[in-house]
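Take a look at the following structure, please.
For this depiction, one protein chain was excluded, whereas all remaining protein chains were kept in their positions.
The first chain written gets the first letter, and so on, giving A and B; residue counts start at 1 in each chain.
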Amino acid sequence: MALELNVNGVDYHLEVNPRLRLLDVLRDHLGLTGTKEGCGEGECGACTIIMDGVAINSCLLLAHQARGKKILTVESLAQDGELDRLQKAFIDNGAVQCGYCTPGMLMSCKALLMRNPNPSEEEIRIAIEGNLCRCTGYTKIIRAVKDVVKK
Amino acid sequence: MKDNLKYVGKDIPMHDISEKVAGKIKYAGDMQLPGMLYAKLVLSDIAHGRIIKIDTSKAEALAGVVKVFTYKNSPDTRYNSHKWYVGLEVLEDEKLFTEHVRFIGDRVAAVIAKDRYTAERAAELIEIEYEPLPVITNPEEAIKDKGYSISRKEIKSGNPEDIINRAALVFEDRVETPKVHHAAMETHVCVAAPGPGGEITIWTPCQVVFQVRLIAAEVLSMPLNKVRVIKTTMGGSFGGKGQPVLEPVCAFLAREVDAPVKLQLDRTESILATRTRTATIGTIKTAVDQEGNILARDIHMLVDTGAYFTNGDAVSMAMGKKAFRLYRIKDQKYVADVVYTNTPVGGACRGYGSPQIHALSEIHMDNIARALKMDPAELRLKNLVQPYDLDPIGGPALGNARVIDCVTKGMEAFRWKERWQKPQNPGRYVRGVGMACATHGNGYHGGYQDFITMSLRMTEDGGAYLNAGIHDLGCGTVTTMKQIVAEVLDIDVDKILAPEADTLVSPFDIAGTQASRVTFVCGGCAMKVSEMVKEKFIHYASKIWACKPEDIKMENGTVYKDREKDQKLTYGEMIILIQKKFQDDISETYTYTSPANPAVYAVNFAEVEIDTYTGLVRVTDVLAVHDIGKAINPGFVEGQIQGAIQMGIGLALTEEIKADRNGNISGDRFSKYHVINAPDMPDVKVLLVEEGDEHGPFGAKSVGEISTCAIAPAIVNAINAALDINVTSLPVTPEKILKALKNKRERQQTETILV
């Protein structure tokens, strides 16, 4: 079934089985493998992307549900080869270990900052409550977001 | 210890962090190979039985299905995925696909199809009929059954029985620890591809490439040289990807269909069908004097290895040995009984038995302190080991063991005395503090072979290439190695290339990223080989400049003769000169055998807030104090500890792969298996005691595993102390807390009536 999808500012005309999730289409059809699958039930947030300005789980959304929406994946954060300040803050604060949760974390935090440039620590924690990380204990991730806020 | 360090001790970012934040780094699951097929496993949905009938015809008939494999068309070879080097003797009981299923999650079949949706669909079409067999999931029932009770291990020093029999004060506890899922965010995944000469290449996020090669070669009856294993970027392991689970399966499938095959598990499959933290039921008996000095101790561990043996013996021994290296106890006995159960398979999991033994010993220590009306920190201080103590059972010396420093510094930083003595608020929310200590090792020295070969070459442009079979599990191993090389050679970290393990090109390493050996042993090798290269470089430079080697100075990528700083050359320029003049390469290859295995220590202080109405617990403050030797990269160390605390809070409070009597598993997905998320995670404060160890590179010791060993008992102790209860079965769920509070109320009422 035909699907028009706008991902990272690019319009795609695809043929997609309606049973497929947005996550599958991003990864398998568009080769945007930055978005990860960790649980397939919206619990871990590794698949988080931004749709029309809010963070969502791409594993819980059929690709066809995303028609006409503006989708942003982790690959969109760096512009013209320059990392986004949130990405830089993740580097500066050592907020990454294995990196598997990182794209989802970044997109949850980015969505928060897009809506609320000055979030409290509690708001940061709630923004990433649906993003699990087994490596960092979240401490440095929260620190990185605070760092962006400070600057 | 070396002063004025330039690269070691600095927060240098992880080597691949830019690619990771950009979403560009490729994990095995992101790989695409031309003509790649997709595999899906079929797992047993009963806990014990024999396959009477397996009908794959519907699956095979589905368009896009390439082939289906079951026990009928796969090797019958028994193997043990725990075997990490060729000479290791192990009980071999696992097969690629079984006709005798032993737990829910046992591998029964695999489907290969042109895409993963077809593979999944086909897997659902396989019809299996089982003859059910009796199920045992409770280890205390298993130990009574000959078929399930497999192994007994004993360690003893002195004569604890006599002392305990004669002692006036003997305390006893029983502590249960659950099966836990590693919960790496990347589920298990593997890609394998056949080559034109009959060789197989395996790409896998693994911990030991040479182990993967060994197991795959054994199962497929292939020579080692025909199997190539390439370690891919690791999306988290924590021991879970230590034993090869998917690799032999995937390699077999790829060979049989003569095409690249990708096999990735979903979360439920990863929880059920890979490895878990070994569950234990421990009993402990300790004789003490009135002042709290430990006189003797007797420990029994019932070790539930699950449906296959894997590392049942090794993990039992590992936890037993730790019992002799935390407190000064001359007379002590440790016995472990290893049993099978019809539950998911035990394996390596961060701490390798240490979290289990320390849950037992540390909850017990607090109960002793309570009985003696002592401060539990003071009780520990009376008994803890001291620097350079020897191991009473003849294991490696403890080295510069600084656990007492950790306790005293931690007590001060945490304001322990004040917070410990603070009276309890009688309201709904009760706060309390607890602490616990733990020890772990630095590699295999004293237990198993422990050596690694590395090659280091200085390049013509002043860089360096470290060729070593290292495995970065996301902890920063690559950068850590680079920092060590950089420090010795005084070159920028970015000028060093240190690719990860690939059996085709990496020199041999006996054990990979296991046993907390990487910084201590592999780092030791990196330092040694760097020093050798440096010596060679200086040797030639001194010949070229006709001076004594001592007069050659290497500084920030340049070399000069002492007092002639204006005539300096870059390393690259000097190397080109050396090549011209001596036709030699500034490279060395060295096999480093670990000289020691000192102990590392963690002392964790935790504050909890318990909702006495609902039994929910929040950990509100954690201080982790570590005897780390020397932190090569303090930021990585801090990150390791913070993550390990998250894992330990889960062990203490929420995480459990629980089997009912029929072997059905609750907690087989993240909506039912709660790992701690950001709102429930405290800020973890880290305090490092960096007194150094003479055998570690720049004094460094391990941190990755020890960091998760003390936190669970610290939390449990805080809960028990705050509420005056004694819950000793982990995880301490709200249900257990409310039950204990109810029992306490009823007990108090009875006492009141009796009064």
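We take it that a contact is a pair of C-beta atoms (placed from the backbone, for glycine too) under 8 Å apart; a residue touches a chain by one contact, two chains touch by 3 or more.
Everything that follows uses one rule, which is that contacts and distances are computed from a predicted model.
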{"item": "Omitted chain, identified by the protein name its UniProt record gives, among \"Carbon-monoxide dehydrogenase medium subunit\", \"NADH-quinone oxidoreductase subunit A\", \"U32 family peptidase\" or \"Transketolase\"", "value": "\"Carbon-monoxide dehydrogenase medium subunit\""}
{"item": "From A:27, A:64, A:88 or A:110, residue that would touch the chain that is not displayed", "value": "A:64"}
{"item": "Residue touching the undisplayed chain, where the options are B:9, B:615, B:635 or B:648", "value": "B:615"}
{"item": "Contact set of chain A toward the excluded chain (per top definition)", "value": "1, 17-19, 21, 40-43, 45, 48, 51, 54-57, 59-62, 64-65, 67-68, 108, 126-131"}
{"item": "Residues in chain B touching the chain absent from view", "value": "63, 121, 124, 428, 611, 613-616, 618, 654, 671, 674, 676-677, 679-680, 733-735, 738-739, 742"}
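One rule holds for everything that comes next: only the chains that are shown with their structure count from here on.
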{"item": "Gap in Å, rounded to a whole number, between the CA centres of chain B and chain A", "value": "29"}
{"item": "For the chain A and chain B complex, residues of the former touching the latter", "value": "17, 19-20, 27, 32-41, 43-44, 46, 73-75, 77-78, 83, 87, 90-92, 94, 96-103, 106, 124-126, 128-142"}
{"item": "Chain B - residues contacting chain A, complex", "value": "11, 13-14, 16-18, 20-27, 29-30, 117, 182-187, 233-238, 266-267, 473-476, 635-636, 638-639, 641-647, 669-671, 675, 677-679, 681, 683-684"}
